[in-house]
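Yeah, one chain of the complex is gone here, protein chain that is, but the others are all in their spots.
Up next, chain A:
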């Protein structure tokens, strides 16, 4: 029993490592399944795209994907209300959502003059903790899942947003930068005959 004491481990940290490693296994599998990186990027992104169809909304299949489900979890847990503008959205994403789910707080910078575009700068990317990209995968956007998750989650709160990686430390850039551009507000379509 004396040994038991030195066996304490930080379970929160382990859990994020589990996530990182599992994600790595998924990317590895995708790289095996698809010939080129472009296709892998697309698959990673799609994994979280919304099969959006407001008319059949209540009938959506069980297979909701990550962003769509995560937004529900997020709203339920965080008691964040509706955002008034895109700046507030940016703050919530960086300071609340990223912190809650990935344990990091990216900084929000590079606002466009119109206020419809900004960048998230990640000092460290938990998805890519133990990762090195081999030379033959130079076009792989390793953490592309994040883009899909952000887009999917925001679509569920009526915002169409374009998300992509502008810089990535895995590919030799100084920082990891996710660029987000507001496209439009999605109008709520009520099902026919349901006013």
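Everything that follows uses one rule, which is that contacts are C-beta pairs under 8 Å (C-beta built on N, C-alpha and C of every residue); 3 or more make two chains touch, one makes a residue touch a chain; residues count from 1.
Here, contacts and distances are computed from a predicted model.
Not every chain of the complex appears here, and the one that does not is recorded in UniProt as "Trafficking protein particle complex subunit 6B", selected from "Trafficking protein particle complex subunit 6B", "Exosome complex exonuclease RRP46 homolog", "MIP18 family-like domain-containing protein" or "3-methyl-2-oxobutanoate dehydrogenase (2-methylpropanoyl-transferring)". For the chain left out of this panel, the touching residue among A:38, A:73, A:91 or A:162 is A:73.
Remark: the omitted chain is touched by one listed residue; of A:16, A:119 or A:144 this is A:16.
Even with one chain removed from view, chain A keeps its contact list with that chain: residues 3, 6-7, 9, 11-19, 21-26, 28-30, 33, 43, 47-48, 63, 65-66, 69-70, 73, 99-103, 126, 130, 145.
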